[in-house]
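Selected chains from the complex are presented in situ; the others are not included.
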Amino acid sequence: MKHLSKGMLLLALICLSFGVPPKKIKVLFFGDSITQAGVQPNGYIVKLDSIIKQSHLPDSIELTGAGIGGNKVYDLYLRMEEDVLKKNPDVVVIYVGINDVWHKATSGTGTDPDKYEKFYRAIIKKLQEKNIKVLLCTPSVIGERNDNSNQQDGDLNQYSHIIRSMAKDLSLPVCDLHKAFADYLNANNPSNLEKGILTVDRVHLNDKGNLFVAMEMWKALQNMMK
Amino acid sequence: MKHLSKGMLLLALICLSFGVPPKKIKVLFFGDSITQAGVQPNGYIVKLDSIIKQSHLPDSIELTGAGIGGNKVYDLYLRMEEDVLKKNPDVVVIYVGINDVWHKATSGTGTDPDKYEKFYRAIIKKLQEKNIKVLLCTPSVIGERNDNSNQQDGDLNQYSHIIRSMAKDLSLPVCDLHKAFADYLNANNPSNLEKGILTVDRVHLNDKGNLFVAMEMWKALQNMMK
């Protein structure tokens, strides 16, 4: 992203100087119900859009949501042609994993960790073949207790490890939501509640949660553009 | 298949008359551990090959196995470029579903029925785009009791319905293994044993089971070529 983005921002500035409308950087968020809700009022994508508009950047970043409820990593892979590649994004943020872990317990249809990695890598490969920049995200939370006593904490930690080591292996940036949530909940959930801090129902974000994710995403996106 | 195959067989006969080596019809079996074992000695693909060689056909059908243990429908989709399309088969037999159902109970990582259909249709579509003929199979068995009292019978019946109605919807042929096994076990499992009739372990085929599947496949393939 380094070179591209610097170049793009430079181009944007040049264009602005000459009154030419700047090319927008298109960022697409690819995920599940959390991302589907992200484009609703107060959703994390809407909030991120506000943050960007309030910053000193030229209006050069356009955000799109491509989230579908219940999606796991292989569902993203199946629909990436239609829902991602056809939209020609410059950057794709992949935020998936909650259902891959959660559905093991709720319907017996989660995703094994090796398959999770395999499909995740296949998505990345297809994006990179189109010169699309990729930002990986570790999965946020299923339950907000801060002492690793939520039922899925073991898996969420494991699947987060997988994301981090793929990122390292492929030299890709990560928005480490799982760590960010853990740090926040350690500091801000003294009664060790299972929901109500950043989520409404242990998984889906409340207002504070949407803002929190928006800010984490913004930090990660800015790092990509440095 | 009707026109193509008649033409191909005719061509094969003409070629034979003139001493030209006939073009082989390449049939690829795409599946899980049952198909992986199908290419072993006594496996169903090896047995089918013998059956074909013993028939009065010119040696015009070449069989290939592409089975990997533990595979579900989405695993097939992920590897179809490498393992199927690159091999330029004329016919692909899709035999998958056991793990999609079974893994719900054994590791919480089965496949929801709607996703099963979605990926199955995506595989068919990609094959048809390359003018490859497709033979669908209903999943055989997980347990051989003949009174619908094997744990997964409900799902196997449902997933078989899905295959049959997709086939009807798309005017595609089906090798209805699930029905064939049920009929056979009704007649030949008087003690209602859970294994040992056509399988060694409730799932994987014994010698008789491999021969049984080979013959069912052969009937279905011959029907396609009529």
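Lettered A and B in written order, each chain numbered from 1.
The definition used in the following text is that a residue touches a chain if its C-beta (ideal position, glycine included) is under 8 Å from a C-beta of that chain, and two chains touch if they have at least 3 such contacts.
None of these values were measured; they are calculated from a predicted model.
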| item | value |
| --- | --- |
| Full complex, copies of the single sequence (shown: 2) | 4 |
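Heads up, the rule we're going with is that only the chains that are shown with their structure count from here on.
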| item | value |
| --- | --- |
| Copies chain A and chain B - rotation angle from C-alpha fit, nearest 5 degrees | 180 |
| Chain A and chain B: spacing of chain centres that average the CA atoms, whole Å | 39 |
| Contact footprint of chain B on chain A as seen in their complex | 74-75, 77-78, 103-105, 107-112, 115, 118-119, 122 |
